[in-house]
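To start, I am sharing the structure in question, which I have written as structure tokens.
Every protein chain except one is present and positioned as in the full complex.
Note that the chains take the letters A and B in the order they are written out, and that residue 1 is the start of every chain.
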Amino acid sequence: MAKAAPWPLDAWYVACTPDEIADRPLGRRICGKAMVFHRGKDDRPVALEDFCPHRGAPLSLGFVRDGELVCGYHGLTMGCEGRATAMPGQRVAAFPAIRAFPVLERYGFIWVWPGDPAQADPAKLHPLFWADSPDWAYGGGLYHIACDYRLMVDNLMDLTHETYVHATSIGQKEIDEAPVTTRLEGEEVVTSRFMEGIHAPPFWRMALRGAGLPENALVDRWQICRFSLPSHVMIEVGVALAGHGGYHAPADKKVSSVVVDFITPETETSHHYFWGMARSFAVGDAALTDTIREGQGKIFSEDLEMLERQQKNLLAYPDRKLLKLNIDAGGVRSRMAIDKAIAAETALAAQAK
Amino acid sequence: MAKAAPWPLDAWYVACTPDEIADRPLGRRICGKAMVFHRGKDDRPVALEDFCPHRGAPLSLGFVRDGELVCGYHGLTMGCEGRATAMPGQRVAAFPAIRAFPVLERYGFIWVWPGDPAQADPAKLHPLFWADSPDWAYGGGLYHIACDYRLMVDNLMDLTHETYVHATSIGQKEIDEAPVTTRLEGEEVVTSRFMEGIHAPPFWRMALRGAGLPENALVDRWQICRFSLPSHVMIEVGVALAGHGGYHAPADKKVSSVVVDFITPETETSHHYFWGMARSFAVGDAALTDTIREGQGKIFSEDLEMLERQQKNLLAYPDRKLLKLNIDAGGVRSRMAIDKAIAAETALAAQAK
Partner (left out) sequence: MAKAAPWPLDAWYVACTPDEIADRPLGRRICGKAMVFHRGKDDRPVALEDFCPHRGAPLSLGFVRDGELVCGYHGLTMGCEGRATAMPGQRVAAFPAIRAFPVLERYGFIWVWPGDPAQADPAKLHPLFWADSPDWAYGGGLYHIACDYRLMVDNLMDLTHETYVHATSIGQKEIDEAPVTTRLEGEEVVTSRFMEGIHAPPFWRMALRGAGLPENALVDRWQICRFSLPSHVMIEVGVALAGHGGYHAPADKKVSSVVVDFITPETETSHHYFWGMARSFAVGDAALTDTIREGQGKIFSEDLEMLERQQKNLLAYPDRKLLKLNIDAGGVRSRMAIDKAIAAETALAAQAK
């Protein structure tokens, strides 16, 4: 039996953002599968195998005509269900079909379901309460990172690394010193850390200033990391003026946001990292959105070299067991949830035979 | 038994153009074999293995002295038959020989025979009627392309792709709509397509203008692709003012040329593509030769990404069978001719044992 892929297939993954398919088709490998994305007849997003059944050309090198992909090599027109609909001078009825993947557009993202289409229930999409609310603003970006997507999950479910990797922006010694708690909340793995009566690090000083609060005041700071399947990590972060209830402080005494991380596997050693920040302060300030995006992009780029070099080291020492400390509990539990989901899919597939 | 290489070996391939060996030796891998080319004592081109028998250095990093290659590492002098002729302080008589490959210079190209030297008959060279004629002018170039050379044969034996890949120069909708005919003429595979009473695409408008003909007139257009072993594709192309006999129209009513394609395998997934155009109009106009070369170079570069990405897709899906439509008949028949030639060589080799 073939070794199962190291990711759940029956799940909604972020595939791309709408701007990426605004002008032309987009080719992107997701969970090991070469896909092409475009907008179909009704403007709804479509995901197909990026492989023309005629001569194997990538359909993503073609163009969209009347909502259908036209192969850029010999003009085969591919319907949105993966069956050729036309080709100059040819009858296409007997042409072999290619796979169409279930797709959704929601919350400002295009989502794809790489697994069994019969299981692709839109209700299984992870809800994002902030995405449809006028009280929240969002900005983000995309990085391609050459490491196993689970190393990114580990990274985000243990923010101790901020002290070291992001020393000049969001890191501070107190993160190390505060104990971390990991628990399950329904199907979510939640790792949280609270710091009281500390000085805010540079990023949060900027946020306090932006919200009209005193940037040099002592604050209470929180980080609540929430992992949900298949590989989303939402992190509630913020600071409140000290002594006003911290996380539960009234809105005018705190600045807070949600760090948004959608981690989409590409291959076993690479992934697409959709990062961003949703905030509930100064939501009408588009310039602030840009400033935050730029700052966050810079901070998150600091993780890249570390993660890619970690990946290389792990490939070089495949037999070496890594430590699972209390600070690693978030990543460890998240991986358990991933493994459980994969095992359930494998069992379901075996049953179906 | 080792798997046969996917190309005939007993054949003349274009190795390089004379300017490539004018100043220094040229190292080039052809049909999987690392070769070095230079001009020998009598100025005749020579092809040898690019491997110094002393310490394995590439002879192509050396220089030519009195028509013999001198290794750039320790000064071994290699004779044009592949036997060392001298080395400082050494007796070279017992040195192992390296392979010398039969070579010809003709029609403005250096040709090499990678297979059995006993079969290397100059009479087997593909005749190029236009190359020695004062009534024709030629200009061309060379691209290195990371795909199986047969994907380029397919590409050239089905010009339907012009409509899509070369939409802004030689492509036009009518190509798609005209039926294509494929037949054998002796040992040549011939695919042809005729369009009548159409508007000329931009490239041919330029040619009509250059020949003093009305560029906006309706024309008859033809494309006659001729494949011959091992992997040459000569394409007769042209337009005539409509109603004057098309391909057979008198010379003052048409502009025509031969697209010249020599496709020399490098490895199983790469080749050297010698492209050019021979024309019988305005043959004395060197500036036009340059203009055409530049235009053709740009057009042919549009095939590169498509072919290289097609190659990657085919490697990723090795078990997927591609379609063989009527428009593909030219490529399919050409591959049959290639396979037949390879089988004949294999049989001959088995017989010789």
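In the analysis below, a residue touches a chain if its C-beta (ideal position, glycine included) is under 8 Å from a C-beta of that chain, and two chains touch if they have at least 3 such contacts.
Quick caveat: nothing in here was measured; it's all calculated off a predicted structure.
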For the chain that's not shown, point to the residue among A:17, A:85, A:160 or A:291 touching it. A:160
Would you mind spotting which of B:41, B:55 or B:209 touches the chain that isn't drawn? B:55
So one chain is hidden, and I want to know which residue out of A:144, A:209, A:309 or A:340 touches that hidden chain in the complete assembly. A:309
Check each of A:121, A:135, A:176 or A:252 against the chain that is not shown and name the one that touches it. A:176
Omitted-chain footprint on subunit B covers residues 34, 50-51, 53-58, 61-62, 70-75, 87-90, 95-96
Residues of subunit A (touch criterion as defined above) contacting the omitted chain: 154, 158, 160-161, 163-165, 176-177, 179-180, 305-306, 309-310, 313-314, 316-317, 320, 322-323, 325-328
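Rule of thumb we're sticking to: only the chains that are shown with their structure count from here on.
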Whole-Å separation of chain centres (CA-atom averages), subunit A against subunit B: 48
